[in-house]
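As you look at this complex, bear in mind that one protein chain is not there, while each of the others sits in place.
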Amino acid sequence: MKNEIVDALSERFPGSIRGVTELRENLTLLELGKEDVPRVVEYALGSLGGTHMTMAGTDYTASLDQYVIDHVLGWYDRGLLLVLRTRVQKGDESFPSVTPLAPCADWYEREVKESLGLTPVGHPNPRKLLLSDDWPDDLFPMRKGFKNEAPPPLRRDAGFTFNAPEDAGMFNIVPYGPYHFAIHEPIYFRFHVDGERIASVDLRAGFNHRGLEKIAETRMTYETVPFIAERVCGICGSVHAEAYTQALERAAGFEPPERAKWIRVAILEMERIHSHLLWLGVASHMVGFDSGLMQFWRVRDRIMFLAELLTGNRKQYGMIVPGGVRRDIREDKRETALREVSTILREYEELFDAALRLGTLKARLEGVGPLSEADARRLSVTGPLARASGVSMDARRDYPYEAYGQLEFETPVRGEGDVLARTIVRAYDTFESIKLVKQALENLPGGPVHAPIEYIPPDVTSMGLVEGPRGTDVHYLITGGEDTVYRWRVRAPTYANLPAAPLMLRGQTLADASVIIGSIDPCISCAERVIVVDEASGRQRLVSGDELRGWRA
Amino acid sequence: MNVAILALNVVLAIIAAPLIDGLRRVITARLQNRAGPPVTQSWHDIAKLLRKETIPPEGAGFLVSVLPALTLTLSIAMFATISTVTTQSPIEGGGIVFIELAILSAFVFAAAGSASRNPYGVVGGSREVILATLVEPSIIVSLTTLIVLRGSTTLDDAPIGLGFGVPLLVAAVAYLLSVLAEGGRIPFDVAEAESELSGGPLMEYGGPPLAAMKLGLYVRSLALFSIPKFFLTALLPPGSLGEGLSVTVIALYLASLLLCIILVSLAESLSARFRLVEASRFYAAVLALSLVALVLVYAVPGAR
Amino acid sequence: MSPDEAGKAKKIGSSPWVFHVNTGGCNGCDIEIVDTLTPYFDVERFGIKRVSSPKHADILLVTGPVTRQSYGTLMNAYEAAPDPKLVIAIGNCACGGGICHDSFTALGGVDKAIPVDVYVPGCPPRPEALIHGALLALGKADQKITRKTYREDDNGEARAPV
Partner (left out) sequence: MSGILKLLKIGVTKGRVTRRYPAERTPTPEGLRGRPVLDFDACIGCGGCATACPANALTVEEGEKTWTLRLFYGRCLMCGLCEEVCPKDAIRLSDEYELATTNREDLEVELQLLRVACSGCGKYFTTRRVLEETAVEYSELAGGYSDDFRDVITLCPDCRRRKWGETIADAYREARYES
């Protein structure tokens, strides 16, 4: 098949592309010199309309004396993926930063810097992202030589450099988090507030960084990685298991049995229903609509009971593994499930009708936390956040996997770009998911649910793309020998979406901060990392650990 | 001044106020299809807080140790000025004292928040001040309407056979609406707003001081909830109520309390929290309504 | 349960206010904690209320394996909570590090940082299990499992459990 994107890039940068490899259909790898990467990425995103999917650095010093850095770009409208590969030689651990030209690379480059020790030259804000304040600057956990068993001693006195407010003037510093009532995960925002108006925002996370990728690369086998992948996130765990499994199965050229594909769809969509209902409840709570929390979760609990019936656990289903699924859905359980799904649909319709027509709720959501379509594209945000800003993207539709190609569903898109639009997109998406679960269970084909994968070739670069409740989950995988992954890079949707938070918060009031942050549906443990964000700010100020401690909660 | 009734009121405040809050929690829970706590829950909460250790807010001084107790004292004093289960009021002209204490206790509560120096406490405190300046006038005006109609600044249950008229009705509605707002529950919990401000003024307090602040808020609510009864008893023909404890007064009292609690629960379970702007707009409308009532008292012939 | 814990539980009585500290959990346990507040399980029945400040807390519900970055904030929350206070470690990560027990960036269990009164394992624990854990902490439920040791003795006979 002719690949217009590769052609366009070859035409525009004739001397830069050193090699073209088709890894598999619609996944092409381009070799670039490291000095060419920023221009090519900028052109591909800006002029060719691509989306930045992920970026991963891999330590190959043991075998090749070099590091490999891959940018993965996607074209949803064409169903294409492009890997831009560049190599950094050992001894010269630096590369030109892409961030000044394409801000969406910000976090990725900082992560590569701290975890592999490769310096992005020209990065405007190279602070820590996911490692703790007390982590030494010269210890790089994702290098293959680093052993899990030898962490440096804990220190409580380490500080973090926060950005100063952008404008001169009098501001109150209002800390938000790490333990805020409305957000169930630790993340730390610092607002500079003028009255109740938020003037600027800085953000520090990494509270949730558990180094799961390192564990997977050192301790796990191909068969057990899905279980740690599920624990990347307790809400959309199956999405991660599916994305990993997809990447692995594609690397092995393996097709799972037909029945397994349909069961996977049912599981993934059940998870989306519970996640969206959860979000609708939590968002209601964030704007002080506690009955919304109670009612949406009342309906949600039914799907949890159903999940427990089908998988044996309310979440962390442990269903999706390489080769298929672990449990079959027995006929009697399938019938119960179909009945239950109808009940859930009825209950949800009723609640949708009541809660989402509530004037006081609408008043709190409308016009709040705007994100323009241009900004959404520039930052390569994903999922409902992008779809509420008029960017139509859905990996289920655009990069079909499992049985999605044979199922009927729509992708709700809105253009307003405010919190209300995000709410509506999710609320309608829930209907689509209920429809999908129904279709999948009604048309479940016969046959086995698991087949062994005979051979997984080493050193294959593969990608798994799954549309999770929060957006496209991108798993980048390089297979290794001896039953273990060589590199596994999880790009959870929140990782792409959180950098948009400061943009949406600026100029809004403190009262709306919770729901604006919430409107991303942040899954901090997914993003697993975090720090800064405010690209625009210049001056910095050092904050000691003591100052942080004073805020407690 | 009737010391016996005063003492009765103080005891009543401490015993009944947490029960009122407990009842609100139960009704709200039922409207959310769940079991809810026992009615006595808020009591247990206060008792437990008293058993806890006090950790003073960081970096704050003298004020934080005094203001919580002051909040409680003012609230109890406020409740003590009115007649509750008896027909007589403990204090002559208690209506004026009541209004003054209502205003004062709101500001002391706000000050207690700001004194904790926690950014959320400060923001919550400033919100509380803004809200109080907006909502207290409507309470003052609608209460004044009642006082003018009854022709007495003493808040007691003397039946005066007041004719039922539009001014009284409008004043009662305006009062109920402002009481809703004063209850500090959703959608009016703008100052405490747990999911925005993590409890605002209350955030830095723990143990006994928190018990004092909480009980203060409960008693204050109870006091405000006690007023609608006067709109009802005023309608009764003169001499229909005896002296001292009165079954009719108690029945009317319980009914009006229940009405207030149900209204608060309904508002709490059927709406999202107002923002400061929306709350102010609501209060402005309520204030306008109460002013209309006051004007009507003089405009409608024979209203007084 | 030690007499000390029983004393604390008695003081907290039927008004346990909980403060939730996520020290790097995956959200699974955290969401189940919220789930216990919602209609099907509604722990307000037991007077349990989630509070927004550790200063109001009687019980700290700690989830997650205690990542390096959240260690300091966990300590702050623990120090800010007034006595008597109880700590419940919720989920595998909090109980023993779970799947990330050997991570370079996690301590691998809450008891490595602060004393834990009750462990509630599960990945995630069911809401009922969480309620059981809370009631156990308050001295209102009994522990269902105990340590078991099985030993084979010299003649090959099973000698179990010890």
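Labels for the chains are A, B and C, by order of writing; each one numbers its residues from 1.
Quick note on the criterion: a contact is a pair of C-beta atoms (placed from the backbone, for glycine too) under 8 Å apart; a residue touches a chain by one contact, two chains touch by 3 or more.
Keep in mind that this is a model prediction, so the values were computed, not measured.
Considering the whole complex, the hidden chain is in touch with A, B, C. Residue in contact with the omitted chain (choice from A:L356, A:L407 or A:A451): A:L356.
When the omitted chain is restored, the residue from A:I228, A:A421 or A:I456 that touches it is A:I228. Contact residues of chain B toward the unshown chain are 30-35, 266, 269-271.
One chain is missing from the display, and on chain C it is touched by residues 1-2, 5, 39-42, 45, 92, 95-99, 101-102, 109, 111, 116-123, 125-126, 128-129, 131-133, 135-137, 141, 143-152, 154, 156, 158, 160-161. On the side of chain A, the interface with the absent chain consists of residues 219-220, 224, 227-228, 231, 291, 295, 298, 305, 308-309, 311-313, 316, 318, 326-327, 350-351, 353-359, 361, using the contact rule stated above.
Convention: only the chains that are shown with their structure count from here on.
For this pair, chain A with chain C, the centres built from the Cα atoms lie 29 Å apart. A separation of 39 Å divides the Cα centre of chain B from that of chain C.
Averaging Cα coordinates per chain places chain A and chain B 48 Å apart. Listed for chain C are residues 38-39, 51-53, 55, 80, each touching two or more other chains. Shown for chain B are the residues in touch with two or more other chains, namely 32-34, 194, 198-199, 203. Of all the residues in chain B, the ones that touch chain C in their complex are 25, 29, 32-38, 41, 44-45, 47-49, 51-55, 57, 194, 198-199, 202-207, 210. Interface residues of chain A, counted against chain B in their complex, comprise 172-175, 180-182, 193, 196, 284-292, 294-295, 298, 358, 360-361, 363-364, 509-514, 550-551, 553. Listed in rising order, the residues of chain B touching chain A in the complex are 31-34, 58-59, 118-120, 122-123, 186-187, 189-190, 193-199, 203, 268-276, 278.
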